[in-house]
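Yeah, one chain of the complex is gone here, protein chain that is, but the others are all in their spots.
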Amino acid sequence: MVNRTPVIAVIGAGIAGLEAARQLKDLGYKPVLIEKAPVVGGHVAEWNRLFPDLSPAADLVQSLSKGAGSVKTYTDTEIASMGRLKDGYSLILGNGETLLCDAVLFATGFHLFDASKKEEYGYGIYDRVITNRDLEQWFNNRHDPRVANPKAVGFVHCVGSRDVKAGNTQCSKVCCITAIKQAIEIKEEFPEAEVYCFYMDLRLFGKKYEDFYIKAQRDYGIHFIRGRVSEVGEAIDGRVVVKAEDTLNGKPIKVTLDLLVLMAGIVCNPDAQHYAREIGVAVDEDGFLRSRDNVSSIVESSRPGVFYAGACTGAKTIPETLAEARSAALTIHQYFNKRK
Amino acid sequence: MRERIASHFDPFVIPFLVGMAFVLGYCLIAMIRVIAQLPKEDRKRFLVSLITPKYLWMDVRDIFLNCLIHVKLWKRNRVLGYMHSSIAFGWFMIIVLGHLEVMLFVPERIHLFYYPIFFNYFVAETEQTIQGSLLMFLMDFFLLMILSGIALAVIKRFASRIVGMRRTTRLSLLDRVGLYSLWAIFPLRLLAESFTAHISGGSFLTIPTNWIFRQFLGNDLNALPTWWAYSIALGVFMCVLPFTRYMHIPAEMLLIPMRNAGIRIRHSRKGFALLEVYSCPACGVCIDACPMSVQKANCKDCTVYLNRQLRRGNERRIEEISDKCLLCGKCTAVCQVGVQGPELRIAQRERRKYALSPSFADINVRPMASAVVHGAGGESGGVLYFAGCMTQLTPSIRKATTSLLDKAGVRWQMMDPDGGLCCGRPLMMAGRTEQARELIAKNLEIIRASGCDTLLLSCPICYKVFKEEYPLDDIRVVHHSVFFQELVASGKLQVQKEEGLKLVWHDPCELGRGCGIYDEPRAALAAAGEVVEAAKHHTESICCGGSLGSLTLSFDQRRPMVQNALDNLTAADPAEIVTGCPLCLSTFVRQADRPVRDIAEVLDSRC
Partner (left out) sequence: MDFGFTLSPSSAVNLDTVDHARYDRLVQLAPDALTCIGCGSCSATCTAAPWSGMSVRKVILCLQRGRDEEVDAMLSRCMLCGKCTMVCPRGINTRHLILTLCRLDRKGEVVR
């Protein structure tokens, strides 16, 4: 290798990309951030507050983008094509520039499941059915007329997760806790509202999650119903009628709601699959990128010089993503040390 | 012409006579058995049709067009059409002309079965007459026609793609014996007639060959062995015929009059079903047509193999094949003989024994009935909209349908606002006809109570059963695509057309092949955009893969079928895929790369 600063293309300037870029810069490398969207921060930038401490998402994004401040960043830039070179990779950007780099870090994140694909939930058909993202945007800007002083609100967990029919058999990890967070926030906004969470299994594994769950039960009186919603109908007054089975009681259950929030899950990003194919990186059956080893080297691909950070290898929480971004930066550092 | 064999007989005709006697005896017994197996009223109906001139005319016409000319095959594939009709029609003509020759020249021998077949061996030409030359010419002409067909058949066997078939049937051992003896018959006839052509006379084919052979072979020496070989080939073919696919030749001649008489499958192993099974020529057209064939492993479960297993009585395989099928009906649509693959399978499913059977006779539907009475507000007439089970899972269809009804100013109410009973079609598809009848009786109570004059369905599965199995003579049963097309045509619905918006219509199996509705949905869509066609459409449309017809196909096994159906639909790169079935919609939405909508949604969003 020539004695110049290695260049690392970081694909995606969500929280994984921003944090990894900062760490790489601090380690003395030359990361280049390439972001499809006009702004950095990815999905987190669209969120209002984060579990479990209800800290503002904007603060996190701001501090991460400040950290990556001096990193060369292309926003609003697609990657037209990627190719392998003898000693590195070449990226042709949508603006016509060619970027030659010594390593590639996939921080391509995930897609939020398109809830309208679950026909039976009526997203896009019924006015009162929204998604978790729609609700976060309402928390951000209070513009959505669909959220108008609801008396009864329901949350449907696992929309597009753990569902072969939706093409995603994986658990999205964050929906249970997000539903609880949003349920609490709804309760804070509308203390009179009855709030129901329809779940298959509650998976509250993270730090402070269980505390959050207890708070939702004890302090906010949120109703948890173990049953997956199967159908949503519309009452004459435009409210939505939700049908599920109360599996703990073994009886069908029906409730009329003013607002139904679908917890759209984390699915793979098809762009990442496309790039992965171009440079010969393996993709798992579930569509996420395949790690060299799922225990010991989750941030490495089986191809030298290609690394992963964050949700491109599967659903992740924010702390996990940030930890992985740092881990990826260190792994890249070791990679270049070995090549010297 | 004069006879040259004083005894009018030669031992070489024996193989032919044995074969002929065997096949005629076999077919006669089989025919009596099939007719005897028919239920009494069917038998009567069939026998009456045989003495009714109208039916007789239909029978003769259909047998001529289908068994000899193979018109259906011509429409589908000209090469295959020519191949089959050249052999069938040519052979038929040779038999007819053979008899003509005997009648003309040696009428006293017409009672000898073998005489018309081996005419040229038994006679010597004394003088050339116009009739004689013409007959000889025609004989040679039809022989040449058959030989060209046989040549194509040989090519087809070894390179099916040349004749436009991707896959062809795997033959059983006896089928091979039949096939090779059939291939051998006509070249041997040519040889035999050529070797005797200087005695019996011949025409443009046999005389030159006779001349060629004379140059290096002694014709007289070779004549008898070749006539033997010809007779043996005929004998072998006829002896194995009942056990091979060639049984379709006599079977179809009985199938056609029975079908014309309106006989249906009542039992999967008896009567009409048996006849259909034996009428299958095992051509294998259904293999390429079957939507399951996208996976090679499923090819063995197409109708051609169901027929074969039914003939062999392999119960395990029969069950497997019967339960797997989507019942889309495409095999019947492409079948030359019209073997009803889905009906055979349903009949097979009906025979199954169960330890437990559902019952619905004691369901109390009075609350539902009184709800529709109340909904009608004492007025009779109006539309009763039955959304059905599947539409409950596609609220978009229900919402768009009711919205369109309101926009058109139609007086309507729902039959199942909070869910109702199933229409019965899924039970029928599973072969549980009796239980389905119980449901039908219950639904009838509700429909009658409503006093409606129109029953509107947005699900073709429901539509088919309501139309065919419910005694609703005074109530119009209509699929929403047809109903809305009428409202569009009459101007009650004003649809904004978007020029250049390419829409492709997916023909749902139960609506298209099932009920013959193809044009109305397209006409309605033409008011909204530009209708483009899928690669295969109308009667040949490809099942979405979600069909309730299959009892055993898993979700994963269906996925490639769905993809294949989608690829077929997007051949003309439409902006949207439009269908009229909630099950097709749900199935497609999961895998489609572009919007999939119900016809009601498309119309509702534009008016």
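In order of appearance the chains are A and B, and numbering begins at 1 in each one.
One rule holds in what follows: contacts are C-beta pairs under 8 Å (C-beta built on N, C-alpha and C of every residue); 3 or more make two chains touch, one makes a residue touch a chain.
The shown structure was predicted, so the numbers you read here are calculated from the model rather than taken from an experiment.
Trainee: Check the whole complex and report which displayed chains the hidden chain contacts.
Mentor: Contacts of the unshown chain, counting the full complex: A, B.
Trainee: Touching the left-out chain: which of A:Leu93, A:Met200 or A:Ala323?
Mentor: A:Met200
Trainee: For the chain that's not shown, point to the residue among B:Ile51, B:Leu221 or B:Leu356 touching it.
Mentor: With B:Ile51, B:Leu221 or B:Leu356 as choices, the missing chain is touched by B:Leu356.
Trainee: Which of these, B:Val34, B:Ala229, B:Leu421 or B:Cys581, touches the one chain of the complex that we don't see?
Mentor: The single option touching the absent chain is B:Leu421.
Trainee: Please identify, in ascending order, the residues of chain B that touch the omitted chain?
Mentor: 323, 352-360, 363, 389-390, 392-393, 418-422, 424, 426-427, 430, 432, 439, 548, 551-556, 583, 586
Trainee: On chain A, what residues meet the omitted chain?
Mentor: That gives, for chain A, the contact residues 120, 158, 162-166, 200-201, 226-231, 243-247, 250, 252-253.
Basically, only the chains that are shown with their structure count from here on.
Trainee: Where the centres are mean C-alpha positions, what is the separation of chain A from chain B, in Å?
Mentor: Chain centres of chain A and chain B, defined by C-alpha means, are spaced 52 Å apart.
Trainee: Over in the complex, which chain B residues touch chain A? Could you list them?
Mentor: 392-396, 399, 555-556, 585-586, 589-591
Trainee: Which chain A residues qualify as touching chain B in the complex?
Mentor: Touch residues, chain A against chain B: 117, 119-120, 122, 125-126, 164-167, 231-234.
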